[in-house]
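One structure follows; several queries about it will come next.
Removed: one protein chain of the complex. Kept in place: all other protein chains.
The block that comes next holds chain A.
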Amino acid sequence: MSRHVVLIEDEPNITEAIRFLLLRDGWTVEAHADGASAVEFIEAAKPDIVILDLMLPGKSGLDVVRELRERDGAQDLPVLMLTARGQIKDREMAEKAGVTRFMTKPFANAEVLTAVRDLCAQAEQR
């Protein structure tokens, strides 16, 4: 059974590129563009990993991950945050909120793929 990624991103062309990249690597991908309903979407999808944008309509990625960490069963869910804001303080805030790994835009596809594979493998070993 293929592993499952939820991608929360409001840029349709980024979503399309990442979706293609992961599908070709054997993952199933569900995408969602709204921050306000993101937590419920993730809970219902039960993914192996979440790729999350920081600046989302309705609710920021940081708030999404904070809420997620309070839900049963989502405390250890790997979250890869993609963001155009790459300052040290943004990274620290993301880590504090519960983000597993932080990656700044524009990213290389190979980096995203490697990060998704690594984070999932680490989660399986736990």
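In this text, a contact is a pair of C-beta atoms (placed from the backbone, for glycine too) under 8 Å apart; a residue touches a chain by one contact, two chains touch by 3 or more; residues count from 1.
Operating definition for what follows: contacts and distances are computed from a predicted model.
Within the choices "Aspartyl/glutamyl-tRNA(Asn/Gln) amidotransferase subunit B", "ATP/GTP-binding protein", "Helix-turn-helix domain-containing protein" or "Pyruvate synthase subunit PorA", the name that UniProt assigns to the complex's undisplayed chain is "Helix-turn-helix domain-containing protein". The residue touching the chain not shown here, chosen from A:His4, A:Arg85 or A:Arg117, is A:Arg85. Even with one chain removed from view, chain A keeps its contact list with that chain: residues 11, 13-14, 16-18, 20-21, 24, 55, 82, 84-85, 105-110, 112.
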